[in-house]
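For this depiction, one protein chain was excluded, whereas all remaining protein chains were kept in their positions.
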Amino acid sequence: MELSRRDFLKMAGIASAGVVVAGSAGTLLTGCTPVAKSKDGSLAGKQMAMLYVPSRHEEGCTDCTQACHLKHNVPNIADKKHEIKWIWETEFQHAFTEYMENDLLKERMKGVPYFVLCNHCANPACTRVCPTKATFKREDGVVMMDYHRCIGCRFCVAACPYGARSFNFEDPRDSLSKPVPNPNFPTRERGVVEKCNFCSELDIQGGELPYCVQACVKRKGSLEKSALIFGDLADEKSDFHNILEHLQKEEKLIPLRRKEIAGTQPKVYYLV
Amino acid sequence: MIEKALRGSKKYWLWLGFLATIAGIGVFFYVDQLWNGLGITGMSRDVSWGFYLANFTFFVGVAASGVMLVLPHYLHDQKEFGKITILGEFLAVVACGMCITFVTIDLGRPDRVVNLFLYPTPNSILFFDIVVLSGYLVINAIVGWSILDAESKGEKPRKFVKPLIYLSIPWAASIHTVTAFIYSGLAGRPFWLSAIMAPRFLATAFAAGPALLIIICLILRKTTDFDPGKVAIKKLSTIVTYATIAGFFFLLCEFFTAFYSGGAEHTATWKYLLFGEGGSGLQPYMWGVLISTMIAIALLVNPKTRARHDTLAIACVLVFFSIWIDKGLLLVIPGFIPNPLHEFTQYWPTGKELAITFGVWALGFMVLTLLYKIAISVKLEIGDHEIHH
Partner (left out) sequence: MYDKGKIIIGVIIFLAVFTIPFWYSQATGDADKSPYADTSKLIAEGKTCVEPADYMREHHVKLLTDWRNDVVRGADTIYTSEEYGTTFDKSLTNTCLEQCHTNKSQFCDQCHSYVGVKPNCWSCHNVVEEK
């Protein structure tokens, strides 16, 4: 084909524009995790994290789930296909699917309940894919949901490697009591995605504990003896840090995380 | 030129009426969905994307396939495609429109769709997808319409059209690559986490799109005076042949990686699809696709059966529908089965979901019929067609 100089220049221009776009797309795609900064910077530098010690869990107890779901008006929906759950009990091989084929481990962990919830990852897949930044990372590491902005595309549900997110297929108020269990916390609407929020409505940076942890502490007597422990991973002087040290050094537990291969850097550690 | 779509034979109006009825039923059930929520579909907490996005994925491919006519014609001067590039461009417009529709009806909060534009998020592939799809729709609409308009008046097309055409060529590849990236960038879904996802998408797109065009050309030869010409159909069939083989080869590559490496998470979904481990709902469809594709390839590779229009038509129908099922049902949905906790939740579209989906199909084909009526009327007027025997 006879290519005029003009046409060649046009194509070269488009090609180089394409290279620029591709380059910036590359950095955008790999590096970008939207982080919402707090107005007064009070959340900067914090890394809220959760520990779960399965061996301390009492058989049959679901206090954490009940506390969380009650305080956050999480509906108990009859149709299991449409269920909403923020924190729930499962078995070891479902929490850690890498060990699905390990029969010895499955035998050893038989009957031991493992609680799973949103891991509030440091490098979350969900916030990377949200097209409206309706889910975003807060400065203290909590992965937040903005229910006002969510368009219900469910890309985050697809992206989450832990199955932590639930979509509201129905109006949650249809399955909640009237009045709702906790009138001081809003319900959500049909058509948005929701998940555990690390109780960010509380002053968790100031020492208030999430409701699930509170329930376990109540049952076990103290944070040191609790099966669920919460705190700031970045604060080396905190109780949380001391407990973590104790669990690793004295009780010789190792901190595992779910699906390390996903590269999400979860903030929920399982001390086994 | 729009007036050309308002004049037609009885068959033309009956066809449009039939499509309008199906579209109407779809709209009726969509209102039901707006009122009652996505709970009327078969989707669940685990399988959170279903038939709507399956069709979206497939039709992005059909939209991209327009480039298979534009590229040889404009970049390599293959004049035989001259009569039917407009058909490819209009198909791209309609397919893009259907894609945007499918995404919109899948949203939990369609009333908030404006948020996509108020809060643009470049790191989200879905955002990119909306942008490139809309752009492609606009490009093809402008290019197709202005060239057709120029032809009808016996003039040369306006100057801005050529650069737009050149732009549409890489753009076509990009829309489908971006769609593949929606799936292949998720570390939490090992079934989708494959580098070959984008090439698979493109290969199957370039098979399904031209296959549909061949079927349409054959129908047009029978129902109108417009004959795109044997050479154009022959060239299209060559494209379909190689693209189907490439797509099938890529699928076999996926099988090899999954089963030879033997990693549990990689094979779990393939075992579900092929051997029904965890639920056998989709198993017959997986095997149906494999067998249909092999039959289609056999028909297409043999030059005699590829040349004969009746066997070619069978092959194209097989290619089109098996890729529709493969890309849709056997790619989008199994990504969620098993779920990240290795639990198996089955999915099947509900009746209402199917009605809405086919309503969108009908709407798309309605617009396609109208646009093709215009295109063909122009072509017949200016004599740009083979003499029909």
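Chains here go by letter, A and B, matching the order in which they are written, and residues are numbered from 1 within each.
Keep this in mind: contacts are C-beta pairs under 8 Å (C-beta built on N, C-alpha and C of every residue); 3 or more make two chains touch, one makes a residue touch a chain.
Note that the coordinates shown come from a computational prediction; the quantities given were computed from them, not determined experimentally.
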item: Which displayed chains the hidden chain touches across the whole complex; value: A
item: Contact partner of the left-out chain, one of A:Met11, A:Leu105, A:Met144 or A:Ala234; value: A:Met144
item: Of A:Gly60, A:Gly111 or A:Pro179, the residue in touch with the unshown chain; value: A:Pro179
item: Selected from A:Asn119, A:Ser166 or A:Thr187 as touching the chain missing from the view; value: A:Thr187
item: Touch residues of chain A, complete complex, unshown partner; value: 36-40, 42-43, 136, 138-140, 144, 146-148, 171, 173, 179-180, 183-189, 200
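Keep this in mind: only the chains that are shown with their structure count from here on.
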item: Separation of chain A from chain B, taking each centre as the mean of its C-alpha atoms, in whole Å; value: 36
item: Interfacial residue positions of chain B with respect to chain A in the complex; value: 37-39, 43-46, 48-49, 75-77, 103, 106-110, 112-113, 115-116, 118-119, 121-128, 130, 162-163, 166-167, 170, 182, 185-189, 264-265, 335-336, 339-343, 345
item: List of chain A residues in touch with chain B within their complex; value: 1, 7, 10-11, 14, 18, 25, 28-29, 32-34, 79-84, 90, 93-95, 97-98, 100-101, 116, 125, 128-134, 149-155, 157-163, 166-171, 189-193, 259, 261-264
